[in-house]
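Apart from one protein chain that is not included, each protein chain of the complex appears where it belongs.
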Amino acid sequence: MIFLEWLNGEIVAIILFFIGVYGLISRRNIVKTVISIWIMEVAVILFFMTIHYQKTSVPPIGEAIKGTMADPLPQALMVTAIVIGVSVTAVSLTMFITLYHKYGSTNWEKVMKKRMD
Amino acid sequence: MRKVITLIGSLMMLGIFLWAFAYTSPTLNVEMFTYYTENFIQDTGAYNAVAAILLNYRLFDTLFEALMLLISVIGIIYFSRHGGEDHG
Amino acid sequence: MGDSRSEILSKMIGLLYPYIIMFGFYIIINGHNTPGGGFQGGAVLAAVFISKYLVLPIHDMRLESLQLVEKLFYILIILIPTLFLMTGLNAVYPALNVYYLVIMNSLIGLKVCCGLSIVFFRFVFYESE
Partner (left out) sequence: MINLYFLIIMPILIAVILYLSTNKWVKLFSIILQVFMVAAAIINFIFVKINGEVIEYIGGWEHYAGIALRGDLFACVMVMLTTILFLGMLIFTYTTRYINKLFLLLFVILQSLIIGIFLSNDLFNIYVLIEVGTIIVSILIMFKKDSQAIYDGMVYLLVNIVAMIMFLFGIGFIYKIFGVLDMYRIQELMHLVESPRSLILPYALLITPVALKGALMPLFSWLPKAHGTPSAPSIVSAILSGLYVKGGIYLFIRIQQMFSGVIDTSQYFLILGFLTGTVGLFLALCQTDIKLILAYSTISQIGLIMIGINFNDPNAYWGGIYHIVNHAFFKSTLFLTAGLIIDTYHTRNIGEIRGVFRKMPVVSTISILAILGVTGAPLFNGSISKYLIQSGMQGTFYDYALIFINLGTVVYFMKYITIFFGKDENHEGVVDKYSRSVIVVLGLACFVGGLYGQWFIKLLFNQAVDIDVILYMKKSIVYFLTLVIGVIVYRRVVAHSKLLHRVREIELSFNNICFTIMIFFSVTTVYLMIIY
């Protein structure tokens, strides 16, 4: 399985991150923008999960043999990051709905042009 | 056409990212990891290290995280087409 | 919207209710010893409100009172650690820390439950038209 050796969590996270970036810079649909942002968020969460991870790691609960526990800090940070991400997504979707009803379009460029007039 | 150009652009950025990533330093220090896994039970009395971090060590983050939810609820009501004016 | 509900779905969710509530509170109260915690349990508890809506799509949820409750919980969430942790009481009475964790987890769980329910109901009531 040499092919899978380099395909670890970090690389997957980076590739996912750039899928999100591609979505951001090429898609003009606002909903797809929000989805892309969430993909980037997930990529970062995945990256955090791989920090200090070993194949023998056990969950950070209870007393474990020294050195085998997974790092609890990234997990705690990611609980925070997920809550923040959910809040941001909810707010931006509400804003999108209002924007859609005001300008009648889901396209960034069209909305921008209508706003200028 | 635009999609092809942006695809190539994203791939180039990915390439630059991976280029820099290849030189990125390995782990140099794990002092927080060691500290948390060794001390959290004595320090906090919790058996779940994540809960210990969220509520004891990094409580300040948790306060603002809860604040974030509060603010986003206000934001959702405020940005909505319906209502919001009757609040506050 | 309500017409397309299936009988089976509403019956089944009706049966599942108490278990969801129990599961949510289990996650919250044992958050300091087992996997879980305030945020996770709060999300599960919010599922109760959401499934209640699926069973019985009523539109008379009082969102204002939920918001009020959420803010009251938030005041407590700030006050309790300020009085307990920042004053150094936790170093003086380490035994109290377990109670502190349980209380904080419950408060955060209930607050998150309120917050997520409001978000859900705002979208269902107002934004889905």
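Assorted remarks:
Per-chain numbering from 1; labels A, B and C assigned in written order.
To be clear about the criterion, contacts are C-beta pairs under 8 Å (C-beta built on N, C-alpha and C of every residue); 3 or more make two chains touch, one makes a residue touch a chain.
This is a predicted model, so every value here is computed, not measured.
Taking every chain of the complex into account, the chain not shown here touches A, B, C.
The chain omitted from view is touched by exactly one of C:Leu9, C:Leu54 or C:Met86, namely C:Met86. Contacts to the hidden chain, counted on subunit A, fall at residues 17, 21, 24-28, 30, 33-34, 37, 40-41, 43-44, 47-48, 51-52, 73-74, 77, 80-81, 84, 87-88, 91-92, 95-96, 98-99, 102-103, 108-109, 111-112, 115-116. Touching residues on subunit C toward the chain that is not drawn are 68, 71-72, 74-75, 78-79, 81-82, 85-86, 88, 90-91. By the touch definition given at the top, subunit B reaches the unshown chain through residues 6, 9-10, 12-13, 16-17, 19-21, 23-33, 35-36, 39, 43, 56-61, 63-65, 67-68, 71-72, 74-75, 78-79, 85, 87-88.
One rule holds for everything that comes next: only the chains that are shown with their structure count from here on.
Between the Cα centres of subunit A and subunit B there is a gap of 10 Å.
Distance between chain centres (mean CA atoms), subunit A to subunit C: 24 Å.
Rounded to a whole number, the gap between the C-alpha centres of subunit B and subunit C is 21 angstrom.
Those residues of subunit A in touch with two or more other chains are numbered 61, 79, 83, 90, 94, 97.
Counting partner chains per residue, subunit B shows two or more touched chains at residues 47-48, 50, 52, 54, 62, 65, 69, 72, 76, 80-81. Remark: subunit A residues 10, 14-15, 18, 21-22, 25-26, 52, 60-64, 66-67, 69, 71-73, 75-77, 79-80, 83-84, 87-88, 90-91, 94-95, 97-98, 101 touch subunit B in the complex.
The part of subunit B that touches subunit C in the complex is made up of residues 44-48, 50-52, 54-56, 59, 62-63, 65-67, 69-70, 72-73, 76-77, 80-83. Within the complex formed with subunit A, the subunit C residues making contact are 33-35, 37, 39-40, 112, 119, 122-123, 127.
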